[in-house]
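A single protein chain has been removed from this complex, and every other one stays in its place.
Entry: chain A
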């Protein structure tokens, strides 16, 4: 027989044994988005099998695609994750009413995904009307997570509570919303029992405590509970005895005068929580009442103390009881001494975030310095994620830190005074970040600060081969710096730049790059409208958006946001956003 013929018939025999349904079933086991993307590129058959079997979709930039396109490709979606505004909107660099409104997506989903179960949004605008629409149109809706969103009030939450019979998750994090009072919590029906996750820590007004207590009582599957600051310690005790199976707890205020009986009851309640692995809240906690926690800390892996201004001794006393800690968030009130206590007590630590207690107060000199970070690097060799706000740093310290901890995947260093050099040698901080990229080969995310020349960016371009996200502010000397990064970092996806001397040459050096990236943000740089127009003309599959400002002169492009898209120019752009 002709070899080709035999091969063909063998192939078709194989194909017959491997029908689409089987392929779909196999592919339905794939969870990772990256894996699914790869699979969909293999062949047309695989593309189809993948799209029919996909139930969860992640869209990193809501303007990169339209809801119609998503619905056309993926008919069976149950869970949607959407991210909207550029990250710098967290720091007030994006004006109000910029966009990223969820409503146009919900309208399409109501028609195409009536069985939608989960919606996870970050930096989107969500109105009360949208929340009411969601509650009304999706009978199977189960999980709502809103992080850094705006536009809604507690009225919208009331609608969700009242109508979503199968709700398992309501997670409201760090949003700028109107808190019209806590009645929303009473809107959960008395026969509603399915809640597993409830997080309202970022709301500021009182809630109906009796309603909350009853809710916690009857939701036997409740695993995550994060209350807000208005919940007192004795109220907390009452909640804890009704929810001993909690794995994550965010407390309310820790400032209350307890008598001895109340204190021991609270301590016993914490002792009953044997499954706690995450603890947060602890507002205004002081050494007086922190000890009630100790019995619950044995299995703690994540301790979030950034809502309480602890001093070093207080922190040290707590950490002694948390030997398994992997993630720690603190305020810089703990000082370098506090960080020494971290080094001593937390050998398993993988993530450390130190936030500034007084970031905007120029008179303040407290906080942490290079010696705290150094100490942690000696004691916690497994560190891979750090976010560190400090007022002084040296190149030598950073070099030693990464030598101690070469496994960093996320290195975010913020020296709070813009453009500050190494305070000992007075030199730029180039060598510090050079050491980071040379030593930490797994680095995915980097934020730089301090006085930096183009040399920093030469290092980044040359060594940071796994870098995906780079944040730059008040740094660099010329276009060359940005060019090094764009030409050197093969995996770069997100680049955000502010107040740097990078101009049109730098912008245009990325012509070959931007379509492989999610987005580029440049503000207060030296880019002009002309440069942006050239970019837009050369790359029609990018949206090149310029935001005009009172501060910008006519030719200057003050805020530029560039992203790849299959959706074409935005149809909902406000007047101050120009798509070129």
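Worth pointing out:
Everything that follows uses one rule, which is that a contact is a pair of C-beta atoms (placed from the backbone, for glycine too) under 8 Å apart; a residue touches a chain by one contact, two chains touch by 3 or more; residues count from 1.
Here is the rule we use: contacts and distances are computed from a predicted model.
With the options "Auxin-responsive protein", "Cytochrome c oxidase subunit 3", "Small ribosomal subunit protein mS25" or "Ribosome biogenesis regulatory protein" in hand, the undepicted chain maps to the protein name "Auxin-responsive protein" (source: UniProt). Only one residue in the set A:417, A:556 or A:579 touches the chain that does not appear here, and it is A:417. Contact with the chain that does not appear here is found for just one residue of A:186, A:237, A:345 or A:369, A:369. Chain A meets the missing chain through residues 88, 90-93, 148, 174-176, 202, 283-284, 306-309, 312, 331, 335-337, 355-360, 362-367, 369, 389-392, 414, 416-421, 423, 426, 428, 451, 453, 471, 473-474, 476-477, 498-501.
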